[in-house]
Every structure is written in structure tokens, then in C-alpha cells.
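For this depiction, one protein chain was excluded, whereas all remaining protein chains were kept in their positions.
Entry: chain A
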């Protein structure tokens, strides 16, 4: 395997003074089906991503993180889905934008890498065509130039012998290669925003590390804003600058990576961190899973959705007692928290319980 190399890209008008690439405000997604209660999969989600920044959306499966990413890209089906709130890419509003406009942005200004590289690639079309079609769609380019550029892209994401691979079909590539090919397609037009939806879940551990390293280099070298969607706290620890923890469709805790790992405040975040197996723990020490499952939720309208599984839960976590939904509130510099009874920490020097708690 050739070393991972990222070529220097021409500096884009670097981030426009740190103005965020992506601003998501009060995003909500409701699935409506005839004859069924509408389900609110995402509610009141707000965050932003600056150029070169990596933001993690973390949570269990079903917490709404993938739906959030699809809503940002405008990839949710139009029928049976209501999207509310605002998503702005460099100030341009995407919610409610016409399909033609979104197609012009997707692949060019914002791109996405999906979870399962095999099913995300068309089995009957050669890799080369699947890479060049993006270039031909968004850039004024001849077919010949597009092929040359595709070769360069595959080489850049670390696929050896790229000109041969271009002629091959997805089933002829290994899992890691396929994910690299998908990343190459996403990078083809040097997007300003890249959303990676669990890009390493379907890969084995050594390949995972390589793919993450590739993404990290990419962000550093090109200033691309990266939204990392994952349930894997290891990925968060290695990659993300800022983390938003989601539970049952809402953000319940936001913090910078170091703060979050050092002092998780939401009992759910604390539970996630505690349930990660540790190599430096005592032999035979039991793991600490969060009890119950993501299905044991109550609607946010009735208080805190996590309350049924929470060890800190008290009576006022329910609206019957407290009178309103638990709000997402300021919780110290750079932090936000949705919890009435957060985890407390004694005044110890910072770092004593310390960074890398998840390792």
C-alpha cells in the first residue's frame, strides 16, 4: 500500500475570515405517513462548521444524526418528509431551494461520503465513470481531461495503480479501496463542505485508521469543513474539534473535544464514555453499559427523553413536574447542555481525570 499523500491544493479564498462554511439553525425533520402519527426524527438542531474545522455528530443508531446529514444535503425524499429550520452553505439558504440549484451545489460545493462503500457504489458502472461523471457534471472538462483528473484523484486518496483501477468495477476492489474511491468522488470538485456518515463502520480496524488519517490530512491541507457523523468515540477523539452529542433527535450536549472527554456533563455522554472498553483498566473489570436501549425514550415534550435510562434522573426531569421541556442551555464557555441534573466534578486540577478518557 502506498503512503497516504495529499497534494497541496491551490489555496481557496481561505475561509473568508473564519466565517462558517455551514450554519444549521433549528433544523427539524418530520416523517409523515398517511394514516400514521408523524414522527419527528430531528428537532431543533443547530450547529456551525468553520473552514478547516471538524465537527462530530455523535450518538447511537436512530438518534437522528444520519437524517440530519441527509437533510443538510437535501437528499431526503420530498414526499412524506417535512424539513424545517435553516441550513446555510456560505450564507446560501438550502432548505426550500429548488432541486436544480441543490444539484449544482451537491458534488461541487458540498459532498458526502457514505457508510457502506460497497452498496454506495453502482455495481454495473466502472469506478472510472463513477469518478469522472462528477467532474463532467460540475466542471467544464473534456472526457480525456476528466480521466486524467480521476487518475490523479485515485492516486491522491492512496489507491495504487489508479489507471488500472479506473477500469475496474466496485466488486473487484477491497473494502478500503472502495471507501477511498468514494472519498475520491467526494473530493473531485474540492468541496468546501464534506459530510462523512460513519465512513469507517464497514471497514476493519487497520483500514479504519488509514481512512481517518486520510480525512484528517484532507481537512488540514485543503481547509475543507468536515462534518463527521459517528457513534464511535474513538473516531471523535482522533478527529473532531467540536462535538455535538445527539439523543433522540436533539442535541443534548455540545463541547470542544477535550472538554467533553475530560468532563462529560450529560449523564448520557458520561455513560457513552464509561461504556468504552479500556485497555488500561483492571483485568476482568466489568464494562459499564448504559442501561436500557435507545427505544426506551419518552417524547421530549414530556421532559427529558433520556430520563428513563438515566441514573441521575429525578422527578423534575419530567414535564409533569417541571412544566416544560428540558432546554439546551449555556454551560460554561464553549459548552451547551440539555440536562437538569448533570454530572458534577470536584475542583481538581484540569486534566486529572483527563484527556483521552475514552482511549
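In the analysis below, a contact is a pair of C-beta atoms (placed from the backbone, for glycine too) under 8 Å apart; a residue touches a chain by one contact, two chains touch by 3 or more; residues count from 1.
In this section, contacts and distances are computed from a predicted model.
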Omitted chain (choose from "Carbon-phosphorus lyase complex subunit PhnI", "Pyruvate dehydrogenase E1 component beta subunit", "NADH-quinone oxidoreductase subunit F" or "Peptide/nickel transport system permease protein") - UniProt protein name: "Peptide/nickel transport system permease protein"
Among A:20, A:44, A:107 or A:176, the residue in touch with the chain that has been omitted: A:107
Option from A:19, A:33 or A:171 whose C-beta touches the chain left out: A:171
Touching residue (missing chain; options A:123, A:333 or A:346): A:123
Full-complex contact with the absent chain, from A:60, A:133 or A:302: A:133
Candidate in contact with the missing chain, chosen from A:24, A:185, A:317 or A:337: A:185
Positions on chain A where the hidden chain makes contact: 73, 75, 99, 102-108, 111-112, 114, 116, 119-126, 129, 133-134, 137-138, 169, 171, 182, 185
